[in-house]
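Yeah, one chain of the complex is gone here, protein chain that is, but the others are all in their spots.
Up next, chain A:
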Amino acid sequence: MAESGGGNDIQWCFSQVKGAVDDDVAEADIISTVEFNHSGELLATGDKGGRVVIFQQEQENKIQSHSRGEYNVYSTFQSHEPEFDYLKSLEIEEKINKIRWLPQKNAAQFLLSTNDKTIKLWKISERDKRPEGYNLKEEDGRYRDPTTVTTLRVPVFRPMDLMVEASPRRIFANAHTYHINSISINSDYETYLSADDLRINLWHLEITDRSFNIVDIKPANMEELTEVITAAEFHPNSCNTFVYSSSKGTIRLCDMRASALCDRHSKLFEEPEDPSNRSFFSEIISSISDVKFSHSGRYMMTRDYLSVKIWDLNMENRPVETYQVHEYLRSKLCSLYENDCIFDKFECCWNGSDSVVMTGSYNNFFRMFDRNTKRDITLEASRENNKPRTVLKPRKVCASGKRKKDEISVDSLDFNKKILHTAWHPKENIIAVATTNNLYIFQDKVN
């Protein structure tokens, strides 16, 4: 249902913001992942404190048709706890690195959440009725003295306030030596992959005590390590195909039918380096931080430090489209290296019709690129325009000296305010944008 007109024909409006208002950010509240479920009705966020918060969209109010339903908290639970690895004397962070929803098969919802080492399958179920009228139990649960029972009755279900329960159904642990950066559910909905810096494992959702290693790029001699895996994803339609990206800017497509261990890729996607832009930072900025297939499965998108690239799976030697996210940072790479911002891992996402792509930037800016009109827009996630249905004003960063009115100069950008995680509703023009500790929801203007 997303318009083909794309990011610039849409007028984006502020809808909601979730999270604390004060500037003092609690470490545990830093949002680390955002993901819509397959219908878009549920929106899950994970944070550094190991918690998952799920928002549910209100059913559209037929009377007030000028806005889509709001997202309200549906469930909150502690997914991961901090652990201590006694063998290595390392603390394992509870930060949720990724959340992936399973498609809904029954009344309950399932999602996978992962920290650095352990993946968990959570079942989120609703309870809105409870049995009442037991013979041997009081309403509060205490047991009645059987001798006081004089009549018998049949317990019945009565409505109760909606209660949402989250229970861990599977725990997939002890399979990763390095830090998990990606999980991806296969289109067969039975298996999924988890990727860490050097290995990718294939799991079955029902089996927790073993997994298959399908990619292993750890060199025999660790001195020769120069490249790590940065992201991985299954193809949306082909259950035998997956891709993984590397810190050297390459993407490898692997076919699991070819061999059990997919160390040899079927396709290697790599763009030759532009010699005029070569610097000591070339490799770092070419490191891919996110890879996402389009919904159609024909294209994939990669995000490196300065750009977003769209690849046609049939063409390996270069991307079909390249969009510069914040080219004005190219001359600042040394400072960004010094303050470590150059290692920030930005994510990217497609809209439902694969016509627009979105990614985050600094100063709480995020960018959208319309693939059809080739236009792009920069918007800001801030509390300043708090009123719902306020249309967001496009922002512009001025790279060179002369700064026009309303433009922001590169030197005034706040590099602590970065938008790393964004998500787009699978069917509608609703986007979720995560700043450090706040979640913004924007919608297109509905007339």
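Simple rule for what comes next: contacts are C-beta pairs under 8 Å (C-beta built on N, C-alpha and C of every residue); 3 or more make two chains touch, one makes a residue touch a chain; residues count from 1.
The rule we apply is simple: contacts and distances are computed from a predicted model.
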| remark: In UniProt, out of "Cell division cycle associated 4", "Nucleoporin 43", "Calcitonin receptor" or "ACOX2 oxidase", the chain dropped from the view is recorded as "Cell division cycle associated 4"
| Residue touching the undisplayed chain, where the options are A:R330, A:R375 or A:K427 | A:R330
| request: Determine which one of A:E91, A:D128 or A:E206 touches the chain that has been left out. | output: A:E91
| Touching the absent chain when the full complex is considered, from A:F157, A:Y189 or A:F343 | A:F343
| remark: For chain A, residues touching the missing partner are 27-28, 49, 82, 84, 86-93, 116, 174, 177-179, 197-198, 218, 222-228, 230, 247, 278-281, 283-284, 287, 330-335, 337-341, 343, 411, 415-416
